[in-house]
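Encoded as structure tokens, here's the structure I'll be asking about.
In this view, the complex is presented without one of its protein chains, the others remaining in place.
Note that the chains are named A, B and C in the order they appear, and that numbering of residues resets to 1 at the start of each chain.
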Amino acid sequence: MSDIEIARAAKKIHIRDVAAKVNIPEENLIPYGHDAAKINFDFIEKSKSNPDGKLILVTAINPTPAGEGKTTTSVGLNDGLNKIGKKSIVCLREPSLGPCFGMKGGAAGGGYAQVVPMEEINLHFTGDFHAITSAHNLLSSLIDNHIYWGNELQIDQRRITWGRVVDLGDRSLRKVNVNLGGVSNGFPREDKFDITVASEIMAIFCLANDIDDLQKRIGDIIIAYKRDKTPIYARDVKADGPMTVLLKNALMPNLVQTLENNPAIIHGGPFANIAHGCNTVIATKAGLKLADYVVTEAGFGADLGAEKFLDIKCRKAGLTPKCCCYCCYS
Amino acid sequence: MSDIEIARAAKKIHIRDVAAKVNIPEENLIPYGHDAAKINFDFIEKSKSNPDGKLILVTAINPTPAGEGKTTTSVGLNDGLNKIGKKSIVCLREPSLGPCFGMKGGAAGGGYAQVVPMEEINLHFTGDFHAITSAHNLLSSLIDNHIYWGNELQIDQRRITWGRVVDLGDRSLRKVNVNLGGVSNGFPREDKFDITVASEIMAIFCLANDIDDLQKRIGDIIIAYKRDKTPIYARDVKADGPMTVLLKNALMPNLVQTLENNPAIIHGGPFANIAHGCNTVIATKAGLKLADYVVTEAGFGADLGAEKFLDIKCRKAGLTPKCCCYCCYS
Amino acid sequence: MSDIEIARAAKKIHIRDVAAKVNIPEENLIPYGHDAAKINFDFIEKSKSNPDGKLILVTAINPTPAGEGKTTTSVGLNDGLNKIGKKSIVCLREPSLGPCFGMKGGAAGGGYAQVVPMEEINLHFTGDFHAITSAHNLLSSLIDNHIYWGNELQIDQRRITWGRVVDLGDRSLRKVNVNLGGVSNGFPREDKFDITVASEIMAIFCLANDIDDLQKRIGDIIIAYKRDKTPIYARDVKADGPMTVLLKNALMPNLVQTLENNPAIIHGGPFANIAHGCNTVIATKAGLKLADYVVTEAGFGADLGAEKFLDIKCRKAGLTPKCCCYCCYS
Partner (left out) sequence: MSDIEIARAAKKIHIRDVAAKVNIPEENLIPYGHDAAKINFDFIEKSKSNPDGKLILVTAINPTPAGEGKTTTSVGLNDGLNKIGKKSIVCLREPSLGPCFGMKGGAAGGGYAQVVPMEEINLHFTGDFHAITSAHNLLSSLIDNHIYWGNELQIDQRRITWGRVVDLGDRSLRKVNVNLGGVSNGFPREDKFDITVASEIMAIFCLANDIDDLQKRIGDIIIAYKRDKTPIYARDVKADGPMTVLLKNALMPNLVQTLENNPAIIHGGPFANIAHGCNTVIATKAGLKLADYVVTEAGFGADLGAEKFLDIKCRKAGLTPKCCCYCCYS
């Protein structure tokens, strides 16, 4: 059977029953269908007094072209720990819609080591990436809007570093000229679109400790420079508040299940080549309060992904993995 | 109290209890939080044997600059009908994220005639508009991708009529040049971004009878012309299948409640200036099977919006309003 | 024989001998080859005390697609007047290089009523149009340069009305985006190229009374507006001096001959559709001091070209035609 056939044949249990396995009451779930739910902040706040579980990192000696293997190993390891009676949860990254429509395919494990509902996870899921796309582009539009209405901040339109994003692999938009069409459309300039997973918002989102920290990090984004090369920040165009509003639901971790009905948190997904490549700090920390073992993964191979996990995510979030599992593919 | 204060003070009941009022079993709901749910197609299919309720159109003699009044009247009329013991449901349009961040504000009624959860409805809600944005832009990228890989269909890149969309009011993107940056980025051309509610997908989405009809309508979209002015269709670039996959959840109607806990369906929202300006046919028809009265609204004033409702939506969908309510503002 | 064969077979006399016919001493000629010369300003200044000849306008009842007929008639009329013993000179427009390479062909008369050296006249001739192209584009570059170096004048780059020119019919340049490529190349904006004959410099050049008047007229050009719609002038970017330097030789009228070795002045050539469509005031006035009759032509038909000749050129320059000759083609 193909991965998708296996996923479709999965005997899923209701998400409230998955939650019950790690003692999350139903009233702390925000359901998205019957198979996925966000864990609300009340519960996360309350669980902070719990002791921390042990963090296990899955990485790879050698990366493979399509990056396969780490997620499957993580899911399998989590199912195995549960099988032998350990209370374990797996914390993974959300897949990008872009590559799903490209050659690379989705990213929810493979074979009998998958997370489900696979199709929802690979499509819109709980809308986190859409929220990040909206927040990112709201900032972009506020920058151009500021220039349009008099440019009080003296943004140098040749030195705008904040592009736009689209959650698709669309090479047509890599380099664009915007604000064309005359006086009422704005001041022409060169711009770019990245894929949403490459957004700085995605990286920030995954490093934020809570909603206030997220807003602060957003406010700190350098969006452009003046002629004299003085930096201009997102908060200078008053973007941090509205952007945080757009992200407030997305910041809650998503609970799903493995094929063996064990809990899995899938939350955040920055690219490992240009960002740290890890799921959210909020998800990993929540996992550590919920289970005795938390299996997580980092991007690419050990030389890049595990380094970023250890040097960036762990350092920023005060995490200490107790074990690293190195996959080796040939 | 302001609209938002009233909305926040609302005593909402669980969406399954709202559904129960119109006899929708919980297993036919796909919840999005506790206050909103999609009604699945199984139920819609089953309910087709029910008799139709009576359709009431709310329109306006004179449109107002911000378009206010019709939604409030519709919600109030629905609550009134329920108050006097009639089984009534209101079918409204989903608001666009764009104007919410502009001066116009959200669109979920006002005062004590609102639908809730107001903030969710005005932000991401159940993700329908994000799905439409993704589907629209997937087609855009497939067109440029087709040209990039040899242009077998001989698309004339000066005659591409299919632009891109963003769910924001962003004047910077009204007129853009895309595919810049050299050989690997594509063939430069002039392009545009519309706001998502102005997407042809939005119009089609609201006229579709079911998922197969939606796919057929998507396939029929003219995306470009050849040099000799022969039209090229969305199905020629094999876009109809993947786009429909992206839209399959979105096509299910969204159930919410009024401040008086009466059922409201909010689904679809094309602009009335460039499209028909009505909520989905699927929602209106589902409503007619659920209640004795369905209150709905059309865009702008009677001269434009009601005309489009009667001439386009009713004719295409085989609907016959039993009553038109003309608001008059001064 | 074709026009070009007739022209090539012409028995030209040395330009100093043509000049002698209207009493221009050789030292007042600036030769460009043996068949063409510019008449210097010393001579023009000295001849101002001469009495004026009679001005004859050749126009057309009905314009023809390629505009043929008026030049031929003018040249023929001039040759005829000379034949019957009158001292007559013909004052014509210089052809644009652009249409010469298009379908329209050159513009130096036809059959046995041509001016020669035909090929030189239709190509670079004495470089007048090249000088106008250079002067025009110098101003364009000074505008962008001013913006680049701090934009002290607060030019609104969306409201620059001064485009660029090329002396070719090149549709590719009708609408362009310039200043692309990053910080060191400038502030991106939308621009256009017109053909040189459509340059405002060409129109001004043909209305100027002398070099000082030309400089003043250049200084008066509105090149852009500020955000508050205040106009900005060419002299504000100090363009009038250098542009006049580039035009000083070009402003001297060009003397050539007809196939019958009668003197012809060919000087300036603005398009009649967007400008006045007449040869230079300096040439016409010089002609009136040199001969008893001056035959000249206006653009297109009587309804457009003769109107512009009478309403614009004659009024501005204080000229009064004694006779209008209406060609009628069928």
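Note that in this section a contact is a pair of C-beta atoms (placed from the backbone, for glycine too) under 8 Å apart; a residue touches a chain by one contact, two chains touch by 3 or more.
As the structure is a prediction and not an experimental result, all values here were calculated from the model.
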In the full complex, displayed partners of the excluded chain: B, C
Contact residue for the chain not shown (choose from B:Asn177, B:Ser199, B:Gln215 or B:Asn279): B:Asn177
Which of C:Lys12, C:Lys54, C:Lys86 or C:His130 contacts the chain that the document leaves out: C:His130
Hidden partner chain, residues of chain C it touches: 30-34, 97, 101, 120, 123-124, 127, 130-131, 133-134, 137-138, 140-141, 144-145, 148, 164, 166-181, 184-186, 190-191, 242, 245-246, 249
Chain not shown, touching residues in chain B: 150, 157-159, 177, 180-183, 186-190, 227
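The rule is simple: only the chains that are shown with their structure count from here on.
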Distance between the centres, which are taken as Cα means, of chain C and chain B, whole angstrom: 61
Inter-centroid spacing, chain C versus chain A (mean Cα positions, whole Å): 66
Chain A: positions in contact with at least two other chains: 177, 180-181, 186, 190
